[in-house]
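One protein chain omitted, others in place.
The chains carry the letters A and B, assigned in the order they are written, with residues numbered from 1 in each.
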Amino acid sequence: MLDGNQMIRWMRDLWDYPRSLTGHGTRQTLEYLKNLNPDLNIHSYKSGTKVFDWEIPDEWNIYDAYIEHESGKRFAEFSKSNLHILGYSVPCDMEILLPELLSHIYTQPNQPDVIPYVTSYYHERWGFCMSENDKRKLPDGKYRVVIDATKSPGTMEIADLVIKGQSSEEIFFSTYICHPSMANNELSGPVLSSALMQYIKSQYIKPRYTYRFVFVPETIGSITYLSEHVKHLQKKVVCGFNLSCVGDERAYSHVESRIGNNLADNAIQAAFIGLKNTATYSFLERGSDERQYCAPGIDLPLCGFSRTRYSKYPEYHTSADNFDVVTAEGLDGSFDVMKSIIDAFEMKLFPKINVKCEPQLGKYGLYPTTSQKGTKPADTWTRRDVLAYADGKHNIFDIAKKIKKNIKLVVSEVTILEKHGLITSFDTAQ
Amino acid sequence: MLDGNQMIRWMRDLWDYPRSLTGHGTRQTLEYLKNLNPDLNIHSYKSGTKVFDWEIPDEWNIYDAYIEHESGKRFAEFSKSNLHILGYSVPCDMEILLPELLSHIYTQPNQPDVIPYVTSYYHERWGFCMSENDKRKLPDGKYRVVIDATKSPGTMEIADLVIKGQSSEEIFFSTYICHPSMANNELSGPVLSSALMQYIKSQYIKPRYTYRFVFVPETIGSITYLSEHVKHLQKKVVCGFNLSCVGDERAYSHVESRIGNNLADNAIQAAFIGLKNTATYSFLERGSDERQYCAPGIDLPLCGFSRTRYSKYPEYHTSADNFDVVTAEGLDGSFDVMKSIIDAFEMKLFPKINVKCEPQLGKYGLYPTTSQKGTKPADTWTRRDVLAYADGKHNIFDIAKKIKKNIKLVVSEVTILEKHGLITSFDTAQ
Partner (left out) sequence: MLDGNQMIRWMRDLWDYPRSLTGHGTRQTLEYLKNLNPDLNIHSYKSGTKVFDWEIPDEWNIYDAYIEHESGKRFAEFSKSNLHILGYSVPCDMEILLPELLSHIYTQPNQPDVIPYVTSYYHERWGFCMSENDKRKLPDGKYRVVIDATKSPGTMEIADLVIKGQSSEEIFFSTYICHPSMANNELSGPVLSSALMQYIKSQYIKPRYTYRFVFVPETIGSITYLSEHVKHLQKKVVCGFNLSCVGDERAYSHVESRIGNNLADNAIQAAFIGLKNTATYSFLERGSDERQYCAPGIDLPLCGFSRTRYSKYPEYHTSADNFDVVTAEGLDGSFDVMKSIIDAFEMKLFPKINVKCEPQLGKYGLYPTTSQKGTKPADTWTRRDVLAYADGKHNIFDIAKKIKKNIKLVVSEVTILEKHGLITSFDTAQ
């Protein structure tokens, strides 16, 4: 069954692959995702390639890393946690004394129990990440530092999958695949995208819209993808979401687009109505690939979707971001939100009433036949409010926001009203 | 004198007519209103006529109704209150036992002292309405149920009155005439409309605007009227109000139009400034004929006006909606609001200042001649603020809202300033 439990199983399989911007861990990750959706395409980009203001970095492969005290005791062993290695550390095999070693140790002093996640993609460094507590226990003396890695010309991988619809207009989803063993930031995103792809293919034989899913290393990957596809995307994408940190059970979060009122912004607001603990962040609080997709001159109609937003939960970017944070229920919540938006797009967006004045709902069995105060079921209000705003000018997301009812309820009422011939829906405003 | 006391007298005369969507009680009501304004036109529509998605129902005439216990004691006697009969009950003369009778008795359990107002226009039923307390006291035994009524092909009546103005553009008022003996919902509406018609005819020999007043059975009547006149109304109406529950002394309420910022919405907001206890309801809280006049594709520039809005006062749709609820003072409050809007429309709507910079008000005797802080009368601010926004682009309702002064005060200042040649007013934005 396609649900949060399934996604948790996928995440557990993917947990140990040593992901980074590049390298075998990321490739393994994409191969695994291709097994879930075999029509996924994996594209390789040569390091050194210029992409807008950036350059694709050398490929980094990490095989092993540890610090060994002269006593033989080992610390910060990569084999125990991917996070122990500073991302993109240069290879290293040397003996040094504790004081010098310490300048290469990264900790999160305000969270002394956890290993922080630290990287240095674009400046040559080596380093290890440890808990502050473990760092303090490092004995005096000589250490051997071993980083069995390569950093050299190679490739960076990006994957995408396009589900062709009746229209060439696209709904776009992006998520990232460059973080090592952390659950919410990041594995929640790729498994949600994978589930959504399976959902669409199973639910809609030939969907109305074309759906594009993209898996990229964050920042450099989205920039690379845009550098190749920006014109196509600007022409075709009508709505998109950057999926990040979508697996915990806390908030439902919307990171607004740069300008803040595109179709994606409206869709997500319509899908949040009635949910508990929702949060809306302006673009000033962006942090994931919406930074690129909404950059000035790019301006895809996309926004960010999270449960608790990156940076806003204490386990973020540490070893504590694990399966205590991400749960099947948390993933199901995100899955529901995204499915409700997809299901809305699979309706024609602009419902328009077929009769003048209110229809006589009673004769369709859609309204009570006696009139007494306080006796009308609450949902007849939704029905009448959908009709009141089904003017062919408000799309279903606008209607949901206007009448303050979740998009699922609006879609369900539009479906009923269409069935009775009271509404016809259109692709565009009438 | 044309005031609340006069309106109360009319209401008392009209109290006992057994109004419904159709029938002799409604015809008597319209004949009475025609006596107040002899140019009122009463139009008959055949039952069975299709009007948009609806069909005009059979004519229902109610003559008498009661429940008689085998002991001879009578209950729920129509002759004591119109409300005792379920509206549009089918004729009936039969003997039944208490348990079966009870399934035909309607009460308002949360208000055990009052008779509720209940109808079943479009589904064949019979029934009686009683207070919950009286229902509980019904003795065991056999009952004779008598409903002396007819429900058969006939006509439905609607009345209208047009006061021709210099312009064919119309100000539109609608109210309803289908509720039996209740004061606020509904007799307050027809008597206010009647007073407004008399006011306009006495105050303005040839008014600037054409005024149209409509008296309809709620819902089916407004739909019928629209089905005949919608094209004309869409072309001519510039501002309209649905009058409902306009007789109590509590709130002043505005039920916004569907989109929410038409000329009627602005006019009513301008007329509410400075009043105590005003309330604005969105179209999501509509309930009277604004539902039809503002339906998608109809969209007349109309909104709803009430004192306490229907459904929002405890006596609503019960026998307690009587002359304890509606008072002369309450009706006068509504009369004032509507007169202030009419008087504003009888000005040209767009005042424009005739001088550049501030005029020297002192030389017209419109401003104090010494300048000391704290000594300027407050109303010179209104005068100066009217001048500041008399730019030919803001209409007088906009100006009232902008400067936060009641439309009456704005009209009065514009009149003074016009008299001194400082302002000229125009029909349209300059």
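Assume contacts are C-beta pairs under 8 Å (C-beta built on N, C-alpha and C of every residue); 3 or more make two chains touch, one makes a residue touch a chain.
Note that this is a predicted model, so its numbers are computed, not measured.
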item	value
Among B:64, B:324, B:358 or B:427, the residue in touch with the chain that has been omitted	B:358
Positions on chain B where the hidden chain makes contact	352-353, 355-360, 362-363, 369-374, 381, 385, 387-392, 403-404
Footprint left on chain A by the chain that the document does not show	52-55, 86, 106, 108, 110, 116-123, 125, 219, 222-223, 226-227, 230, 258, 283-284, 286, 291-292, 295-298, 311, 316-317
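Operating definition for what follows: only the chains that are shown with their structure count from here on.
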item	value
Euclidean distance of C-alpha centroids - chain A vs chain B, Å	53
